[in-house]
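Of the protein chains in this complex, all but one are displayed in their positions.
And now, chain A:
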Amino acid sequence: MGFIEARDLRKIYTPKGAEPVHALDGLDLDVPEGTITAILGPNGAGKTTAVKVLTTLITPDSGTATIGGVNVLNRPEAIRPIIGVSGQYAAVDENLTGFENLDMVGRLYHLGARASRARARELIDLFELSEAQNRPVKGFSGGMRRRIDLAGALVTRPRVLFLDEPTTGLDPRSRLGMWDIIRSLVDGGTTVLLTTQYLEEADQLADDISVIDTGKVIAKGTADELKASVGGQRVELNLVTAENAAETVEIMRRLGTAEPAVSNDSRTVTVSVESGPEALRVVLAELSERNIALFDAGMRRPTLDDVFLRLTGHVATDESDDTTETASGRTRARKTT
């Protein structure tokens, strides 16, 4: 039983002259009240479509969706007062100032003139928007627009907050700030559904994660449960030259619980092991005996990257993303030779 509940949502788009796309292909979601659930998936997995259905923007071909027991599809007017939404692209009026944008949203939530202005000022402070307070949004950076849009989702204290890739396009500091705000809202009882491509974001924020691919949930659980499902610890080596790859794989195969994985450039070799510290010690000793030079060697717990790779057979993001690089739990021994 979730506060947000979706059952068997299906939505097919047929672009002109192309095969039909199953944007949602039997999606189920349950988000308990006062928790954060992350929908994690690559571009085109159906994340935005799912959010659009739940925020009354589009009607699915079939399936049901309720928020707090209220049917989203039949009674959108009962849903809209209690939700806050920030879409994937900043939905701001370019000709209005930051203040005017937020004031307008408040007035359209029917807060009244005075409360809307007061709230707009609070949000300007909270999101550090003073620069854009009295100047038209036009001409401000994407990050600034994004923050105004996120502030727009918080004009009221929504019972349910939908965030479609909330920190895409934010600098790292703003991202951490956004996480703080989301956590404080949840402490106050707000239910949050967010989508993200960033595994780290799901890991940091979410009580529950639903991994989706091609329009349906392919795995769900807490970050720890998902990581545990991939099992064990990892030893990862970065080689100085690719020529040593074969030899290194040979050594790691003996220690690993599964076949070692080699990166495309043959410079990074990873293997699952029973005991990380033990395996790392042995590997480093063997490599140094054979004079194989390393840039970097370390052990790490499985990340959601590993989960995603295992579940879907492809990586979550197209390009390697610096936020996932710094993901939790890496111990590094620099420049071991």
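By our rule, contacts are C-beta pairs under 8 Å (C-beta built on N, C-alpha and C of every residue); 3 or more make two chains touch, one makes a residue touch a chain; residues count from 1.
In this text, contacts and distances are computed from a predicted model.
Between the names "Aspartyl/glutamyl-tRNA(Asn/Gln) amidotransferase subunit C", "Phosphonate metabolism protein PhnJ", "Transport permease protein" or "Alginate O-acetyltransferase complex protein AlgI", the one given in UniProt for the chain missing from this structure view is "Transport permease protein". Among A:Ile82, A:Ala261 or A:Val282, only A:Ile82 touches the chain that is left out of the view.
Among A:Asn43, A:Asn74 or A:Asn95, only A:Asn95 touches the chain left out of the display.
Checked against the hidden chain, the listed residues A:Met104, A:Ala261, A:Val282 or A:Leu311 yield one contact partner: A:Met104. Touch with the hidden chain on the side of chain A covers residues 52, 55-58, 77, 80-83, 85, 87, 89-96, 100, 104-105, 107-112, 115, 119, 122-123, 126-128, 136, 149, 152, 154-158, 173-174, 176-178, 180-181, 183-185, 187-190.
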